[in-house]
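Read through the structure below, which is laid out as structure tokens, and then see the notes.
Every protein chain but one is kept in place in this view of the complex.
Up next is subunit A:
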């Protein structure tokens, strides 16, 4: 198990190193002078020169790359040209809210996607299967930005069932101040028993989380269905049928475990994808996560911040893959041998 873990960790580090190098190169290939973004659109030549000196932009590229990597390793992700604060600090402020949204969405996607995948496999080619296939196809193909706007207009603005935007009712900051432990609002509200903020956050979470969950739920349902249908045709399923197990039992008790392996791998992929997809949803629902930070950074050509977001997403991607690899090792010992 340890060798397996070390191998996976080594691969993860290689991926991160690749992303760092690529990010740096892209940062420097973008036309325009990052010093202008820092010093302002009306900066004088002296101010531009000072900004270039401050960020080492006059150094040769290899030196700049070396400095960038050295700083990253020591925890310095650079200074945002727009907010003028350390990028890592900015990311740590925004990341918990994104994690809250995407985490909730993923739980929803798994809770909905796997059961309906099982349902579709159980009633293959029948009406429930058709419904699941059409529904999941729609969930996967509808552009998330459009879905967010539509859901917000109908369920928040027109029907008034849910709040239009925000993480929770700001007035509660006065009446029920929240003690922060994890910086994830819903988790902190739960562990400190702050029910007003907990319920308000839940209400605010419903629409954006459903929108972010649409794509992963669709993909998980389709893959679960396909994997289960394949498993149901294996020798072990024939034996189980011969022994008198019902189709439902065969699918849930025997086939599902084996079918979960590809689904778990997929979850790692869709988690990172949902994180980026969530940027657009965050923008529509005013969710104070990485999305808003990314939008501000891109608008102001804030290259250190853009690089920081890219690196953070890469780390999330790598870590979630690593976590799934380890989980696969738990679920299926054969994975450790691969």
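Following the convention adopted for this analysis, a residue touches a chain if its C-beta (ideal position, glycine included) is under 8 Å from a C-beta of that chain, and two chains touch if they have at least 3 such contacts; residues count from 1.
Rule of thumb we're sticking to: contacts and distances are computed from a predicted model.
A.B. asks: According to UniProt, what is the chain that's been left out of this complex called? Choose from "Cobalt transporter subunit CbtA", "Peptide/nickel transport system substrate-binding protein", "NADH dehydrogenase subunit M" or "SpoVR family protein".
C.D. replies: Choosing among "Cobalt transporter subunit CbtA", "Peptide/nickel transport system substrate-binding protein", "NADH dehydrogenase subunit M" or "SpoVR family protein", the correct UniProt name is "Peptide/nickel transport system substrate-binding protein".
A.B. asks: Considering the whole complex, which of A:15, A:226 or A:301 touches the chain not shown?
C.D. replies: Candidates A:15, A:226 or A:301; residue touching the omitted chain: A:301.
A.B. asks: Would you indicate which residue among A:111, A:138 or A:180 is in contact with the undisplayed chain?
C.D. replies: With A:111, A:138 or A:180 as choices, the missing chain is touched by A:180.
A.B. asks: Looking at A:7, A:54, A:70 or A:257, which makes contact with the chain not pictured?
C.D. replies: Answer from the full complex: A:257 touches the omitted chain.
A.B. asks: On subunit A, what residues meet the omitted chain?
C.D. replies: Touching the missing chain: residues 30-34, 36-37, 39-45, 47, 82-85, 90, 93-96, 99, 103, 149, 152-153, 156-157, 164-167, 169-174, 177-184, 187-188, 257, 283-288, 292-293, 295-296, 299, 301, 323, 326-327, 330-331.
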